[in-house]
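Dropping the structure in here first, questions after.
Removed: one protein chain of the complex. Kept in place: all other protein chains.
Up next, chain A:
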Amino acid sequence: MTGRLSVITAAMLGAALFAMPVAAQHAGHTAPAPASAPNTAPPLTPVDPHTGHAMPADPADTNDPMAGMDHSHMNHGTAEDTASVSPGPTMETPPPPEAGSGPPRAADAIWGADAMRASRDDLQRTHGDFNVFWFQADRVEIQIRDNQNGYLWDLQGYYGGPTSRFWFKSEGEGSFGERIEDAEVQALYARAVSPFWDLQAGIRQDVSGPSTTHAVVGVQGLAPYLFEVDAALFLSHRGDLTARFEAELDQRITQSLILQPRAEVNLAAQDFPRLGIGAGLDKIEIGVRLRYEIIREIAPYIGIEQSWRVGDSADYARALGKDPSTTNYVVGIRFWF
């Protein structure tokens, strides 16, 4: 084996500068001389005038049949040597004027600008900033609680590029056999303001209860420690200001089993007796859901969620004969596409 490798090495080196001594070194081997040795010897390896080293660069490479086998552990591969072996500039400078300017249009001269236009447009459109559609039903669930069981949906999605998107959201909940409690849809335009955060602005329409339109400003994104955060301010056409903060965290137990703690806080700037909302902290929800991803896109889940009406909101709830504290056992499905 070693002999053979030496033969190969010798054959290869036959084309290189130090062919003669190496070939001589291996002359005892039985292999025929390489038939492929070039007719003319290549020029001497140039010693760069800029280098301070007197030796031809990397002598091991040319003399050692095992050249390059494990340079990383040899001494001659340091960064300093790199600079001296193949010197070059270390500060970036602009291209010379001879490099020209303007868009790349070499192909237009061959095929014609008209012939090139469609393919140029297509290349530009499909390499980088192209639109995708995403829809997610984050929570679609039945809520089992002490008195009247209920339901909830929480949907969102977008269409757009990586930094500029049209978002839509919808949330709603209610109890079976009763009128729907809350339902809203949002249409938002979002721009990326940082790697992990989108700034969103648009409108929200409440479609249950008193018809209300809100202006929305919010941020949505991924916080450190991988919290999915959605926070928004809502200003209704009546001048009422409310806020909502949601955070979710995916804790992967296995590749398919995921535990998701979730928290939501609702705030109000003033009392809205008609909506049963009191100024300040209005409602807090804390829950945890355990989902199993049958495929990434489809995951049924079970969970438990506790919600509290707080402060004046709790009083409003009591006045309506409702318990301000509710524990829900939830069964639902999360899906997206």
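As a working rule, a contact is a pair of C-beta atoms (placed from the backbone, for glycine too) under 8 Å apart; a residue touches a chain by one contact, two chains touch by 3 or more; residues count from 1.
Basically, contacts and distances are computed from a predicted model.
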item: Among "RNA polymerase, sigma subunit, ECF family", "Copper resistance system multicopper oxidase", "(2Fe-2S)-binding protein" or "ATP synthase gamma chain", UniProt-listed name of the chain not shown; value: "Copper resistance system multicopper oxidase"
item: Omitted-chain contact residue, chosen from A:Met116, A:Val219 or A:Ala247; value: A:Met116
item: Where the missing chain touches chain A, by residue; value: 1, 4-5, 8-9, 11-16, 30, 34-36, 38, 42-43, 45-46, 48, 50, 56-58, 61, 66-73, 76-79, 81-82, 85-107, 110-111, 115-116, 118-130, 132-134, 162-163, 192-196, 222, 224-226, 251-255, 296-297, 336
